[in-house]
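Heads up, one of the protein chains got dropped from this complex, but the rest are sitting where they should.
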Amino acid sequence: MSTAQTPQPSDLTPETATCPAGGEGMPLVMTTTVDQFINWARQSSIWYLLFATACCGIELMQTGGPRTDLDRFGAVFRSSPRQSDLLIVAGAITYKMADRVRLIYAQMSEPKYVIAMGSCANCGGLFQRSYSVIPGVDTIVPVDIYLPGCPPRPEALNEAILRLQDLMRGEHWADRLRSHEPKTGGAGAGGQAAGNSVARGGQTTGTPASGADAGNA
Amino acid sequence: MLFEFSVVLIFLTVSAVVVGVALWLTRLVAPQVPDPVKATPYECGERPIGHGWYNFNPRFYLMALVFIVFDVEIALTYPVAVVVRQWVEDGRGLLAVAEIALFLGILAAGLAYVWGRGDLDWARELSGILGEAEAGPNPASGPAPSPTGGTAQATVPGPSPAMPNASGSPAGSAASAQPETPKGPA
Partner (left out) sequence: MKPAEIHRRLKAAFPDGILEIQEGLLDPAAVIAPARLLDVARFLRDDPELRMDYLRLITAIDRVDTIEVVYHLASLTHRHGAVLRVRLPREAPEVASLAGIWPTANWHEREQYDLLGVRFLGHPDLRRLFMPKDWVGHPLRKDYVRPEEYHGIPTSREAARARRVTAVAPPMHEAKDEEADGIMRLNMGPHHPATHGVLNFLLETDGEILRRVRPEVGYLHRGLEKIGELTPYYGTMPYTDRIDYLGAMFTNQGWAMAVERLAGIEVPRRAEFLRVIACELNRIASHMIATGSTAMDTGAFTPFLHWIRERETINDIMERICGARLTYNYMRFGGVSRDIDGETLEKIARWLDHFEPIIDEYNRLITGNEIFVRRLANVATISAEDAVAYGIVGPNLRASGVSWDIRRDEPYSVYPELDFAVITGQGWRGRVGDAYDRYYCRVLEIRESVKILRQALSALPAGKFRTEVPRTLKPAANEVYTRVEGPRGEAGFYVVSDGSDKPYRARYRTGSFTALSIIEHLSPGLMLADLVVLIGTLDVIAPEVDR
């Protein structure tokens, strides 16, 4: 999957939409409308996997609570990776847990997204000097949104979901058709943007994802 | 009357079409990335440790069977409720009540038989299940075992009160040192 294309959120018009690099002649107007429709459907029902290891998990629960209600975005929590689109890695991941995270990520079906919530998932957080915490979950899964905070406020997680919706709005359904390479046995299970419908290789470092985390040192 | 069955036909056709369209749309829209790791069974993040094809406990079968029987009974009682008014107007109300009462009564007798025999309890004796589990890693020498079990080995806490014959035999049989045979739904 080429990473040459960086989708811009919400500014695609029939005139400016370009064919994927090397694309065959697709009717552009039809594709754009279908894109918008599909993306709207996807962004309005982001089902996230309940994956809370540590303190960020409590803030994740509070975000699903009455005040900052994630359900109003259509985001409900699921316990099984088969039913989820989004993996919110909330909490520190240890080496023992890392293999399990990889497996769970691999068991989710495409399109799948990852939010690294909290400092521990971003970079190891305050456990960087520890012998057993991985320095950021992007060493094992490709991350779409980095959400800083320790723990991030519910408003920040809210903002991360909204940014994810922006990301989804810029996707092209046509890209999926060319990314059909089935993974061979030894190749990346959490492959960097391989096999996904989003050009995410450029996104992992580029997206400036900060929530309003006032009051949280 | 055959014409009324056409409603059923339309119903079946529409549901088949809806399901088919939904699946076809998904096939069209969703990325398909088959992957051997993705196809592994989900076991809370770990690789599965037991067999996948496993001899399920026959007690599940028994429970399911009893459930099906009574589920079908409910399903068959509904149409009676629909037509009973017609029967009452025809003056055959008492016959209708007698028929449905007979039907329910036969099934209730079956339920009483199954219940009384103890086939609705999950386990009649726990020793077959516990096996060698009582030789746990912490043979507590000092403290006495829990007041419920009264055994020197496995602590058998009282099961939830929904199980009627919970307290009597399990404690005694769990202490037996004989090699246990796998207990079927005897």
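As written, the chain order gives the labels A and B, with residue 1 at the start of each chain.
Everything below uses one rule, namely that a residue touches a chain if its C-beta (ideal position, glycine included) is under 8 Å from a C-beta of that chain, and two chains touch if they have at least 3 such contacts.
The structure presented is a predicted model; accordingly, all values stated were derived computationally and were not measured.
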| item | value |
| --- | --- |
| Of A:D35, A:E59, A:D85 or A:D144, the residue in touch with the unshown chain | A:E59 |
| Which of A:R42, A:R102 or A:H172 contacts the chain that the document leaves out | A:R102 |
| In chain B, positions touching the absent partner | 37, 43-51, 54-57, 59-60, 122-123, 126, 129-131, 133-134, 136-148, 154-162, 170, 174, 182 |
| Hidden partner chain, residues of chain A it touches | 50-55, 57-59, 61-62, 65-67, 79, 91-92, 94-100, 102-104, 106, 123-124, 126-136, 138-140, 142, 150-151, 153, 186-192, 215-217 |
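Everything that follows uses one rule, which is that only the chains that are shown with their structure count from here on.
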| item | value |
| --- | --- |
| Distance between the centres, which are taken as Cα means, of chain B and chain A, whole angstrom | 39 |
| Residues of chain B touching chain A in the complex | 29-38, 40, 42, 45-47 |
| Contact set on chain A toward chain B in their complex | 38, 80-82, 100-101, 103-104, 106-111, 173, 176, 179-180, 182-183, 185, 189, 195-197 |
